[in-house]
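Pasting a structure below so you can have a look.
Yeah, one chain of the complex is gone here, protein chain that is, but the others are all in their spots.
Our next item is subunit A:
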Amino acid sequence: MDFLNGLVALSNFVLIPAMAYGSQLALGALGVTLIYGILRFSNFAHGDTMAFGAMVTVLVTWLFQSMGISLGPLPTALLALPFGILGTMALVLLTDRMVYKFYRDQKAKPVILVIVSMGVMFIMNGLVRFIIGPNDQKFADGERFIISVREFKAMTGLREGLAIKTTQGLTVVTAVIVVALLFWFLNRTRTGKSMRAYSDNEDLALLSGINPERVVMYTWLIVAALATVAGVLYGLDKTFKPFTYFQLLLPIFASAIVGGLGNPLGAIAGGFVIAFSEVTITYAWKKVLVYWMPESLEPSGLVQLMSTDYKFAVSFVILIIVLLFKPTGLFQGKSV
């Protein structure tokens, strides 16, 4: 019984939040890694692209809510998601046409594109805050819990409770579906194959008659969809606030680099590695260990490796360690 109690406490405070957070990071990192693999630069504007997509979705959600449209137990935001994706697609295609295309035609070095993407980031950041304001926005509705602490305790009779929020369940399920779709697209469709060919060897791809502008366009469209889904899931699960997406950039890049930039599988693995290390290293293990250890060995302190303030530091450290020992990341991406 004690073992179960410990396991439930661990799931409640570590495993479930980390799963949800990991899925959100993985989706974000997939977008970053696709841009890096195909367009060959690190897109710093990715966090704010997520914020923009989430913002459009929030606005459409509010519209639906005022019209009385809902999805029953599921959040209305799911219904608004396609509109958010369309809005974001329009935005990224516009920025590509207006900004990135110019530098691509000049065959600018990747480092220049990185700086350019930073400029784009600040503009998108301002745009989002200009339209929706810098404050928290609540847009989650529907059933809040798949299982709540009280129900779980009544059901199992355990001392510890377990809560699974609808948004956490949704995040994981949606992430799985999106990732499956993406891999099917990249591996099975003609466009997907041409994108991979372009990523592997640009010159050879051009010689075999692949239209580069088309590949670039499809990449942006996919990235827009990924970013919006990631942004909306994060906003649903936590809270929508423009500035938090900017802060998300660091763990997202850490995930993509740890997994191996340019490698989609690596981005997913990286997302979970970063999420689980951030959460487990800053978690105070006392609650779990009290159940698992024999009475004589029970800890009196908190058994916390690092204060929660150092959450982001953990992503940094992992990033540095991986870069030192495996510069191409865990899954053999391109070297940075």
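Just a few scattered comments:
Here, a contact is a pair of C-beta atoms (placed from the backbone, for glycine too) under 8 Å apart; a residue touches a chain by one contact, two chains touch by 3 or more; residues count from 1.
Going forward, contacts and distances are computed from a predicted model.
Looking at the choices "Gluconate 2-dehydrogenase subunit 3 family protein", "Branched-chain amino acid ABC transporter substrate-binding protein", "Glutamyl-tRNA(Gln) amidotransferase subunit A" or "Metalloprotease TldD", the name in the UniProt record of the chain not drawn here is "Branched-chain amino acid ABC transporter substrate-binding protein". Listed residues A:142, A:161 or A:192: the one in touch with the omitted chain is A:161. Of the listed positions A:94, A:302 or A:320, the one in contact with the omitted chain in the full complex is A:302. In the complete complex, the residue from A:104, A:196 or A:311 that touches the missing chain is A:311.
Screening A:70, A:244 or A:332 for touch with the missing chain picks out A:244.
The missing chain lies against subunit A, touching residues 9, 12-14, 17, 21, 136, 144-145, 148-150, 153, 161, 163, 165, 234, 238-239, 241, 243-244, 247, 278-279, 282-288, 302-304, 307-309, 311.
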